[in-house]
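Only a single protein chain was left out; the remaining protein chains are all shown in position.
Letters A and B name the chains as they come in the text, with residue numbers starting at 1 for each one.
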Amino acid sequence: MTYGKGLPALAALTTLTLTAALALVFFFAPLDADQGFVQKIFYLHVPMGIVALAGFVAGGVFAVAHLRTRDARHDLRSYVAIHLSLILAVGVLITGSIWARASWGAWWVWDEPMLVVFLIIFLLYACYQPLRFSIEDRDRQARAASVFAITAGAFTPLCFGAVRFAQEAYIHPRTFDSTGVGMPPGMFVTFLVAFVGMTLLFVTLWKYEMAAKHTTFRLRALRRALGGEEDLAPVRRSAAPQSL
Amino acid sequence: MRRAIAALLRKDLLVELRTKEAVPAMALFAISTFVVFHFGLDRDTVEGDVAAGVLWVTMLFAAVLGINRLFVAEAEQGGFDGFLLAPVERTALLVAKALALLVFLAIVQLVAVPAFAILLLGPDVFQALPALLVVLVLADVGIAVIGTLVSALGIRTRARDLIVPILLLPLLIPVVLAAAQATAPLFAQAGAGPLPGRWLAILAIYDVVFGLIAYAVFDFLLED
Partner (left out) sequence: MPSPAPAVALRGLGRRYGERPVLHDVTLRLERGSTMVVFGPNGAGKTTLLRVLAGLLRPHEGDVEVLGAQLPDEGWRVRGRVGLLTHDPLLYRELSPRENLRFHARLHGREAARIEATLDAVGLAARADDPVAELSRGLVQRAAVARAILHEPELLLLDEPLANLDPAATARLQPVIGRESGRTRVVTSHDPAGGLADADVALGLRGGRVALLARAEELSAARVAELYA
């Protein structure tokens, strides 16, 4: 499978959408009445959070496919999705912390379920790479990683439920509530564009890493075919899948 | 299936009876932790949510010790191979190990909860005992299920001692949270309040969800 196909066009589209989103954020979206300029971090923070969570869930779905089919490609897909989501999750925690400082006066607020759950989930997924790294056998590593991805995927909604339960009063601004969109249309349009941009960015990066990994694997296979086992440097221990 | 679970459980309890490796260490660790909390908090007695927190954090850490060792005999003394060669379902090992862990936790708590009541707890524990028992059972089942899964996940890694705790703590946060919230009113200074039902519901949901997940994925951890 060629993950490089259509990648330039996708990358261009991503750049375009993200540029448009930035333009909308700074020149179009109305200034928030209470929070002022700092509220604009919302257009980065919320899309990043949603995409990171979706990426974790996607990792779990690929993991199910991997265990069902034993196809190592699904493990690679799962790995890349979780690995990228982990990077986004760091961004979510940092932007969330900045936002909390600006609007609530503290870098960290415990009575704020979203932020707390995100921290717990981040701490859990941060074990993904160490877990993989500590298992040498490739097949076993892939299976353990998939078991982890499925367990952690189910943990995410459960943890949200439990922590939400624990806090009687929510101070976290909820983007959407049951009555519909709780923000002015200008903000909503900007948010949507930013969200699409973030999603595209994730897909682009995912495809890019998949293409890069595939190229590396194929290069190695060609080297082996040409020069035999002796010419190849042995595969070093690694958290990432090293072959298919 | 029931035959295999019984055989595995008997074997595990017999080995623990011989070696006395896990349970005494867990109990001792729990009591030491209460002493540490006494000095760390600089309090002679605790009550309410602090008491609940101290109790459940201690239970969690004591459980980690046992969970770390749960599959060691299987990995180091060929137990996995011997089990996999036998004509029994793989799930029997999950159930037997979770039951063994449950028994270990129950014995530890039989020692640790009275020790907690004597050493640290301000309010009287007796009237709260039946309600506390319900919370203990629900939380222990969750710890046993996730503990067995994580132990099996960590056993064939190079860094079992590190991987198991760092995986276990985030995964068990909902259990500690719900158990502590449910226990807090029982330890109220003014006398035990009613048991908050919704926290029990959270614990029960956790037990069921992870029980099913462990059932679905455990087999894959035994394969080679």
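Operating definition for what follows: a residue touches a chain if its C-beta (ideal position, glycine included) is under 8 Å from a C-beta of that chain, and two chains touch if they have at least 3 such contacts.
These figures come from a predicted structure and were not determined experimentally.
Visitor: I'm checking contacts with the chain that's been left out. Which of B:Ala73, B:Val103, B:Leu169 or B:Ala188 qualifies?
Guide: Within the whole complex, the residue contacting the unshown chain is B:Ala73.
Visitor: Kindly state which of the options A:Thr2, A:Thr19, A:Thr69 or A:Ser243 is in contact with the chain not pictured.
Guide: A:Ser243
Visitor: Considering the complete complex, identify which of B:Ala25, B:Val57, B:Val88 or B:Ala201 is in touch with the unshown chain.
Guide: B:Val88
Visitor: Which chain B residues would touch the chain omitted from the figure, given the whole complex?
Guide: Against the left-out chain, chain B lists 3-4, 6-8, 10-11, 14-15, 18-19, 73, 77-79, 81-88, 223-224.
Visitor: Can you list where chain A touches the absent chain?
Guide: Interface with the chain not displayed, on the chain A side: 136-138, 229, 235, 242-243.
Keep in mind that, in the parts below, only the chains that are shown with their structure count from here on.
Visitor: Between chain A and chain B, what distance separates the C-alpha centroids? Give it in angstrom.
Guide: 32
Visitor: Flag every residue of chain A that touches chain B in the complex, lowest number first.
Guide: Going by the criterion above, the answer is residues 67, 120-121, 123-124, 127, 130-131, 134-136, 139-140, 143-144, 146-148, 150-152, 154-155, 158-159, 161-163, 165-166.
Visitor: Going by the contact rule at the top, pick out the chain B residues touching chain A in the complex.
Guide: 149, 153-154, 156-159, 162-163, 166-167, 169-171, 173-174, 177-178, 181, 198-199, 202, 205-206, 209-210, 213, 216-217, 220-221, 223-224
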